[in-house]
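Below you will find the structure I want to go over with you.
A single protein chain has been omitted; all remaining protein chains appear in their positions.
Chains: A and B, in written order; residue numbering restarts at 1 for each.
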Amino acid sequence: MSELMLPKQKYRSRKKRARIVRLILHIVLLLCSLVFVFPFLWMLVTALKTPAELLRGIDVFFPAKPQWSNFIDAVQKIPFFMYLKNSLIIVVLVVFGTVMSATTAAYAFAKLRWKGRDKWFIVMLATMMLPIQVILIPTYVMYSWIGWLGTRLPMIVPAFFGGGAAFYIFLMRQFFKGIPKELTESAIIDGANHFQIFLKIMLPLSKPAIVTVALFTFMGTWNDYFGPLIFLSNPDHWTLALGLRAFQTQYGGQYNLMMAASILIMLPTLIIFFFAQKTFIEGIKFTGIKG
Amino acid sequence: MGKTISIIKMRKQENLIGYLFASPWLFGLIVLGFFPILMSFYFSFTNYNMVSAPKIIWFENYRILLTNDNLFWKSLGNTLYHVVIAVPLGIFVGLFLAFLLNSKIKGISIYRTLFYLPNVVSVVAMTLLWMWLFQPNFGLINQLLKPLYELFKMEPLGWYLDQDLSKLTLILMGLWTAGGSMVIYLAQMQDIPITLYESADIDGASWFKKMIHITLPLMTPSIFFNFIMGLIGSFQVFTIAYIMTGGGPSRSTYYYAYYLFDKMMNDNAMGMASAMAWILLVIVLIVTVFALRLNKYVFYLGEDS
Partner (left out) sequence: MKKFLSILLLGLLSLALYGCNDDTPTDRIEITFWHMSPVGSASFSDTRRIITEFNQSQDVYFVKGTGFSFWDYWDKIAVAISSRTAPDIGLSTIDDVPIRAEAGVLYNLSELIEADPDGIEIDQLYDSQLSFATYDGHLYALPFTATTRVLYYNLDMFTAAGLSADDVPTTWSELHTVAKQLDIVQGSSIQQLGFDPTYGNATYHGYLWQAGLDFFDEDLNPTLNTQGHIDVLQWMIDFNSEFTRSQLTAFGDANTMLGINPFAGERVAMMIEVDSLYQTIKEAGADFNFGVTSIPVPDDGGIRVNWGSGFSVEMYDNNKNTPDKKAGAWEFLKYLMSKDTQKDLSETNGWIMAHQGAMLEVAEGDAIMTRILEEVAYARDKVYVPYAPSWHGNDWQSYYNDALTGKKTAAQALADARANYLQKKANWEATR
C-alpha cells in the first residue's frame, strides 16, 4: 500500500504503466497458450472423425460432420465405469499413501538430526538412478512369492512405504527446510514434541508443497498404464489408462475412439489441476517471523 | 532453565525420532526394494536372457561394454551432451514460466492450466505437434524462418532430421513439458513470506530488485531440487528420442537409456542391460554427489546461513 503515499500524478502514470504491462503479459500468455493448446485441439478433432476421414491423415484436419457419438462409443466399448472405479481406488490410496510416507520421511531428512541421515539421503537419490526396467522382473517374482498377483496390492501398498516417492521426499524436504526454525524452536520451548510440530506446524505451512506432491502423484498414477499392465493380473482390476489401450491395434487402430477416450480420462486431471493451482495464489503467510 | 534441558533431552531423542519418521520409507526400501535391486546387481554378472536360467560370467558384461562396444560410448556421449544443455535450459524456462504466471492478472488460473496441458495430453498428440512445428519441409518454424533463410542465402534447418541439430531439437521439444517444474516453482513462490516484500516496498525497492534480492534467493531450494532431479532424469532421457527420431539420424539421438532398452527388449540381453544400469547408476551418483555440494549456496529460511 506504499503507493498511497505517492503524489497523485505519479500514481496515475504508474497505474497506466501497470495496465500496459498487464496487456503485454496477456498477449504473451495468449500466444504461448496457442502452442500449448494445439495438441489438445488435434486430439479433439481426431476424436470427432469418421474412420474414412482418419485414413486421409492430415489432408482432412476438420471433420466434415463431427462424430460426437464417438465419445459414447468409446465409453460403451470398454467397461468404462468399472475401469473408472478401479482407477479411483488405486489413485486415491496411492496419493494418500505417498503424501503420508513422503512427508514423514521428508521431515526426518529436513528437520531432524539422526545418525546416517546424509548417507540415507544419497541412497534415496540413488534409488531414482537405477532404470526401473532392470528391476521389473525381480519385483514381479517377489510379488508372486508373497501371493500378491491377482490383487491390487502391488499397485497400492508400496506407496505407503515410500515406493516411488523419492522424488516427493526430496521435494518436501526442500520445502520443510524453508520453514523458519524459530517456529519449531518456539514450539519445542512450549513443550511440543516432534509429532505435534509435524502435524500442527509443518503440514499446515506446506500446503502448496503437499498439493504439488498430491497433484503429481495423482497425474502419474492416473496416467500410468505400464504398472497396471504388469502387476494387475485380473482384468477386473484394470484401470482407465490401461483399458484405453485396447483402441490401439498393431496397424493404426481406432484413433478416433482412442482420442475420445483419452480426452475423457484427461478432463479430470485438468479439472483437478485447475483447482489445485488455486492454492498457489493466496500464498502462505507466516506469522511470528522476525525481521 | 528447565526449557533448555528439555531441548538437550530432545536432541538426544532426535536420533530415534529421526529413524521413526523415516521408518515407513526405510521399511519399504529394505523389505520391498532390497530384493529386486540385489537381483538386478546379480543379473549384471550373468548372461540372463529373461527366458533361460542365468549363467554367471562375472565381469564379462562390464568388460564388453567398456572395451568393445562402440554404441556404449556413442550413447553415453549423446547423453552427456543432452544433460549439459537440457538441465540448465529446463531450469531457466521453468523459472521464466513461473515468473510469468505468478501474476495476479485476470484468468491466470486458465493460463496456468493451459501451460500445463502438454504434461497431460497423449504422447501421439505431442508428437504430431512437434512434427508440424519442426518438420523441415512443411513445418511451421521453417515456414516462418523462410525470409531469414533467403536473406542469408542458407539452406533451411533440418531440425530433428539433421544429425548436428537433432539433439538440440529434442531438447527444445522437451521444454513443452516445463510446466511440471513451473508448478514446483510456483509452489515455492507462495512460501516466500509476504512480510519480506512489504518491508522492501517500504524501502521503495523496484520489482527487479525485489526479484534479485528476495525472490530468487528464496527460490534456491526448488531450483536446487529441479537441478538435481533434472540431472537424474536427463541421464535417463529416452521417450522423446524413441517416439520422434528412433535414435537417429546416424545414432545422433541414441541415448544411453535407449541403448539399455534395446539391449533388453531387442537383444533379450537382460544381463548386459543390468550391467548398463549399474554403470549408469555409478556415473549419475558421482555427478550428483558433486552437484550436492552446491547445497551450500542454497538459502533455506529454516537454517542458519
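The definition used in the following text is that contacts are C-beta pairs under 8 Å (C-beta built on N, C-alpha and C of every residue); 3 or more make two chains touch, one makes a residue touch a chain.
As the structure is a prediction and not an experimental result, all values here were calculated from the model.
Engineer: Which one, A:Pro39, A:Pro131 or A:Gly243, makes contact with the chain that was left out?
Structural biologist: Result: among the candidates, A:Gly243 touches the missing chain.
Engineer: Considering the complete complex, identify which of A:Arg152, A:Arg173 or A:His194 is in touch with the unshown chain.
Structural biologist: Only one listed residue reaches the unshown chain, and that is A:Arg152.
Engineer: Check the options A:Val92, A:Ile146, A:Leu199 or A:Ile271 and report the residue that touches the missing chain.
Structural biologist: For the chain that is not drawn, the touching residue is A:Val92.
Engineer: If you put the missing chain back, which residues of chain A would it touch?
Structural biologist: 51-52, 54-59, 77-79, 85, 88-90, 92-93, 96, 136-137, 140-141, 144, 149-153, 156, 225-226, 229-230, 234-237, 242-255, 257
Engineer: Counting contacts across the full complex, list the positions on chain B that touch the omitted chain.
Structural biologist: The missing chain touches chain B at positions 47, 49-53, 57, 60-61, 64, 68-70, 124, 127-128, 131, 135-138, 158, 161, 163, 246-251, 254, 262, 266-269, 271-272.
Definition applied: only the chains that are shown with their structure count from here on.
Engineer: Measuring from the mean C-alpha position of chain A to the mean C-alpha position of chain B, what distance in angstrom results?
Structural biologist: Here chain A and chain B have centroids separated by 16 Å.
Engineer: Under the touch definition given earlier, write down the residues of chain B that touch chain A in their complex.
Structural biologist: Touch list, chain B to chain A: 3, 6-7, 10-11, 14-22, 24-29, 31-33, 35-37, 39-40, 43, 50, 100-101, 103-105, 108-122, 124-126, 128-129, 132-133, 176, 179-180, 183-184, 186-196, 199, 201-202, 204, 218, 221-222, 224-225, 228-229, 232, 235-236, 257, 260-261, 264, 270, 273-274, 277-278, 280-281, 284-285, 288-289, 292, 300-303.
Engineer: Spell out the residues on chain A that touch chain B in their complex, using ranges where they run on.
Structural biologist: Against chain B, the touching part of chain A is residues 2, 22, 25-26, 28-29, 32-33, 35-40, 42-43, 100-102, 104-105, 107-115, 117, 120, 122-131, 133-135, 137-139, 141-142, 157-158, 160-163, 165, 167, 169-171, 174-181, 184-185, 188-189, 191, 193-194, 198, 206, 208-209, 211-212, 215-216, 219, 223, 255, 258-259, 262, 266, 269-270, 273-274, 277-286, 289, 291.
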